[in-house]
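Here the complex is missing one protein chain, while the rest keep their positions.
Order of writing sets the labels: A, B and C. Residues in every chain begin at 1.
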Amino acid sequence: MSAPRLLEIAGLKVHFKTDDGWVRAVDGVDIGVDAGETLCVVGESGCGKTVTAKTILKLIDMPPGRIVAGSITWQGRDLVPMTGAQMRAIRTKQIGFIFQEPMTSLNPVYTVGEQIAEAVRMHEGLSRRAAMDRAAEMLSLVHIPNAARRVHDYPHQFSGGMRQRVMIAMALSCNPKLIIADEPTTALDVTIQAQILDLMNEMKEKLGTAILLITHAMGVVAETAQRVVVMYAGKVVEEAPVGPLFATPRHPYTQGLIRSIPRLDLAATEHKRLEAIPGTVPSLLDPPPGCRFAARCRFAQAECRSAEPPLRELATGHKVACHFAESIAA
Amino acid sequence: MAGSIPASATASPAAASRPRVGPWKEAWRRFRKHRLAVVSAVVLAMLVLAVLIGPLVWRVPIDEIDFTARLAGPSWEHPLGTDDLGQDLLARMLYGGRISLAVGVTAMFVAVGLGVLIGSIAGMAGGKLDAALMWVTDLFLSLPQLPVLLLIIYLFRDSLKDVVGPEMGVFILIVTVIGLFNWMPVARLVRAQFFSLREKEFVEAARALGASRIRLVVRHILPNALGPVIVAATIDVAAAIIAESTLSFLGLGFPPDIPTWGRLLFDAKDNLDFAPHWALFPGLAIFLAVVTINFVGDGLRDALDPRRVQ
Amino acid sequence: MTEDDLRQMIGRVKRGTLSRRGFVRRMAALGLTAPMATQLLAITGAAPAAAQSVPEYRPTRAGGGGPLRILYWQASTLLNPHFAVGTTNQDASRVFYEPLAGWAADGTLYPILAAEIPSIENRGLREDGREVTWKLKRGVKWHDGQDFTADDVVFNWEYAKNPAVAGVSSGSYRDVNVVKVDDYTVRVEFQRPTPFWADAFVASRGMIIPKHLFKDYNGANARDAPANLRPVGTSAFRFASFAPGDTLRAERNPNYHMPNRPFFDTLEVKGGGDAVSAARAVLQTGDYDYAWNLQVEDEILKRLEAAGRGRVNIVEGGNIEFVQLNATDPNREVDGERAHISTQHPAFRDPTVREAMSLLIDRNALEQFIYGRGGPATANFLNNPPRFRSPNMRWEFNIQKANEILDRAGWARGRDGIRAKDGVRLRFVFQTSVNAPRQRTQAIYKQAAQRAGIDLELKSVTASVFFSADVANPDTYTKFYADMQMYTTTMTQADPQLFMNQYVSWEISARANNWQGRNIVRWRNEEYDRIFREAENELDPVKRAALFIRMNDLIVGSNHIIPLVRRPLVSASLNNIRPVLSAWDNTFWLLNSWYRET
């Protein structure tokens, strides 16, 4: 890889102390994001995707959380050892964050304009008036009607979808290079989801912002991603451009995911029951040795249960963490 | 867009790694973690035990006047010393403690009972009834406790005395009055809980399932309102014990020969600088009872309030 | 001591062969009180009391004494002497108003606004005791500069006796007639020979208020007079400020009518709190110079005195703490009235039971462990003035004897240990007001009674409820809806006439007189009634003293009244304060002569 990537997470391990011991939520994750790219991280809930995302901006509570190992290099600088002050200069200024729950992510006692202006004034030192104008601009940018007036409204005067637009406006307010969106559409109903995803793509085109999208919906992945990373039980099991991932999924777990998507086109003709992946996610308290998907993998061999499969690059940009990836047919 | 991945539909038997933990076991586990609450629970238990068993073990009569042993400090013969009539303080503390604690707990039940009743009615009914009940609450908030107490004692003491005897008669009177003046905060609390819980989805869901109003209140809303009510209850016990001692401060409480902790403290306050033991022990007893009850309350609230995060 | 011995001694005083003090001391030994003895001398023409009856006033000039700070645990609420209900309000009024004369501690009359004390010699006093003529001091000014004349004195008489004013001092002025002789002389005429003539215009009920400020308020609007809260008097201190229920402040009266007085520049009387903290504020921390009426266990006072900053003053008086055994039955209702006069107490009608009750109270323990110097034990109801104190009464504490007489009288012990006879159980309700020493006394009495097979149920009632006159309230002491009760009755005059009317039959408290009667124990005795009437007109002091002694023996002998301890006035003052105190008058009766020893 020539120029240093925008964001390079290498060997990241994040563990949480609970009454029953250390939960190894993220156990050695490598993810890279290039400028202007939309990377999707997909996986079941509890696979560590949200923890990874939040750890980038250190938004997780430490304690009980703790970064055990690994580095998060942002434009050549490692964020992990950074002090609070250094981290603050990056939050929203360089990396924006969109949360999952728009209903509760805005402070009910301040107007939306004030909340956006707060970030702008913090990072760009604008006067109160200029910051409010910027906030109004951002609101109109995210297609909120008569933004100049609504900038003075309170969060409870907006619908769920509108509030997510405000969150997006807030995240983009300082023209960041990367936006991390943690399941931005999960709390919204389907029609609004599409609008939000279109809006984010539009923003990407206009501002050239890279997007790291965390989701568990393969549909969202197909719709927006350029590259995809599949995570399972705290580890990355497959990474590939979106096309090859859907066409030729190498890892049995990815294959299972893709097969379990209800196919509208086939539903009318084949009447097949939906396929589900048997078994449940292993406990992250004391994860089994070897491949963590072994217990649920149809192709699991003895070796899978003993040696941990490394992430191997089978084709350009297409990596898989499975001993027998080559031999498994699509 | 496309369907999202359901968490695996079939839960296999191996999944339940942890033993099925009932809500009460869970509550006990969390309560155990609140160290001070556990310590307090033990101390409280010892206090209650001492007060109940004590008089059987320590057989010195409570009103044995012995002028030779006046205002004696703690000694083997009188572990907690004596008062100005030479009466043994340990015996009086044990006997009086039984009444003080009983007053505290019973008054709390009266207050909490009334409070929950009025609070839930106001909470559920709303509208006119709610306004009327809140007016009654305001009324009691502004009524001075003493004249009402004077009136009630004066009106009912003789009739009660014939029925249940002087000591029990006054006990019922005092508990009723203290209870009558401490239910308002609980009522307000429960009403506020009801207003917020009423809109919650799980209540509407229960209503959708055809739950009757009473069932809704008892099964669904009340348990959730339990946390703050318990805390209020513990504060009420403390307030009741202190109120009883304030009443003896004014000579309105129990007859003079019933040595409740409040009465002992009131009698001892003039000799504080010469016979500090006489005032310190009842004062400490009241403090110990009140602080342990409060800690236990705090522990209970943490244990029973699901939203409470470690 | 016969009548002629007495006359012979008076003669020697006249001839100067026996000093006045010697005569008074002999009279005291005989049982004649100091006040009465001096009155005796006055009637028979011996010279009036000289000024030595009060301690010597050393300061040589008025003022310069700085502040005098006094503490009352009961705050004064009113500054009009004629409405001053309790001693607190009387004392507060006495700071500003003065009577014609006051009672010194040794019972002698001390002239204040009067030029001299009336006596037979200076023709102030008529032989038949039906007239007294007061000569007033000249040149006395009210605080606002007006002259003090006989008109003021006569006005006070009209004001006090006016029923519309409903003044508390009306009792002393109702049946006398006051005539103005000239601007500085006033004559008081009695309907009948009055042995105790020094009542009107004397001491706490004799304070003179200015006519020019009260003449428009001599009626139903008496209570709205502005001067009630901003007094203008003749005393040594002028009004500065008054926060009722809290603090009263006064400053020195520069043109006061007595030389070199007062010593102090300002006076502050603070009220509120309780007796023990008042004692502490003087004896322990020295924040205040004088603390009033310390009804506190002597044990505590002794220990506070140990700090060495101040000392306790004990002044003998007539107040007595005693127990009453109800002569009527409080538990039976006769046409709606309990303790009705027609009923008899089922247990107390048996004299043995009464005698047992008197044997079961350990007065010695009360004096030694509860009241101390503030409560010397006594067997008599009437203890002061000394001449009226009966020598015949004895008290005894003997549980064993009580058990014996009860057994002999057939009061057998039931299974529960309580004695009973013909269905009557010796189980009594014993009530008193809320007050630490009294609660201790109840505890002591209960334990002793238990040992004799008698069960006492103790009851304590808040003072304002116990001493209330509210007709609807069952707990008042005048209703006496209990078997036994205990309280202190006060004797404000140096004469027992009014004090002993508590046991005459026409004063029995009943529904008819709204329970206002003073005979609360409902005890009737023809002989007592007869000799009480006799004493009212008996001029001869010796005979009158004997009558009162007989009355005391009758009531105490019946054991319906069990005197416990005398209650002298107890107060505390800093070591360098020289107060002038008297039990027969207000605390501030001679405030002008208080000073600080520098």
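Everything below uses one rule, namely that contacts are C-beta pairs under 8 Å (C-beta built on N, C-alpha and C of every residue); 3 or more make two chains touch, one makes a residue touch a chain.
Everything below uses one rule, namely that contacts and distances are computed from a predicted model.
> Name the absent chain as its UniProt record does, using one of the following: "NADH-quinone oxidoreductase subunit H", "Heme exporter protein B", "Peptide/nickel transport system permease protein" or "Multicomponent Na+:H+ antiporter subunit B".
Of "NADH-quinone oxidoreductase subunit H", "Heme exporter protein B", "Peptide/nickel transport system permease protein" or "Multicomponent Na+:H+ antiporter subunit B", the absent chain's UniProt record names it "Peptide/nickel transport system permease protein".
> I'd like the shown chains that the missing chain touches, ordered by label.
Counted over the whole complex, the chain not pictured touches A, B, C.
> In the full complex, which of A:K93, A:K177 or A:H318 touches the chain missing from this view?
Spelled out, the listed residue whose C-beta touches the missing chain is A:K93.
> For a quick check of understanding: of C:L213, C:M357, C:V465 or C:L591, which residue touches the chain that isn't displayed?
C:V465
> Tell me which residue among B:V48, B:A102 or B:V148 touches the hidden chain in the full complex.
Spelled out, the listed residue whose C-beta touches the missing chain is B:V148.
> Determine which one of C:N177, C:N255, C:N392 or C:T490 touches the chain that has been left out.
C:T490
> In the full complex, which residues of chain A touch the absent chain?
Touch set of chain A with respect to the missing chain: 57, 59, 84-85, 87-93, 96-97, 99, 101, 104-109, 115, 118-119, 122-123, 154, 156, 167, 170.
> For chain C, enumerate the residues touching the unshown chain of the complex.
Contact residues on chain C toward the absent chain are 71, 75, 77-78, 83, 85-87, 163, 166-172, 174, 205, 220, 223-224, 228-229, 241, 243-247, 249, 270, 272-274, 277, 280-281, 284-285, 287-288, 462-465, 467-473, 475-478, 487-493, 498-499, 501-502, 513-514, 516-518.
> Can you name the residues of chain B that touch the chain not displayed here?
36, 131, 135, 138-139, 141-144, 146-148, 150-151, 154-155, 238, 242, 245-246, 249-250, 265, 269, 272-273, 276, 279, 283, 286-287, 290-291, 294-295, 298, 309
Methods note: only the chains that are shown with their structure count from here on.
> What whole-Å value do you get for the distance between chain A and chain C if each is reduced to the mean of its CA atoms?
The mean C-alpha positions of chain A and chain C differ by 94 Å.
> Counting in whole Å, what is the centre-to-centre distance of chain B and chain C, each centre being its mean C-alpha position?
Between these chains, centre-to-centre, one finds 49 Å.
> For chain B, give me the residues that contact two or more of the other chains.
Not one residue of chain B touches more than one other chain, so the list is empty.
> Can you list the chain B residues touching chain C in their complex?
Touch list, chain B to chain C: 63-65, 67, 70-71, 84-85, 87, 150, 154, 158, 166, 250-252, 255-257, 267, 269-271, 273-274.
> Quick check on the complex: what are the chain C residues that touch chain B?
276, 284, 296-297, 299-300, 303, 365, 368-369, 434, 436, 439-440, 442-444, 446-447, 457-460, 462, 465, 473-475
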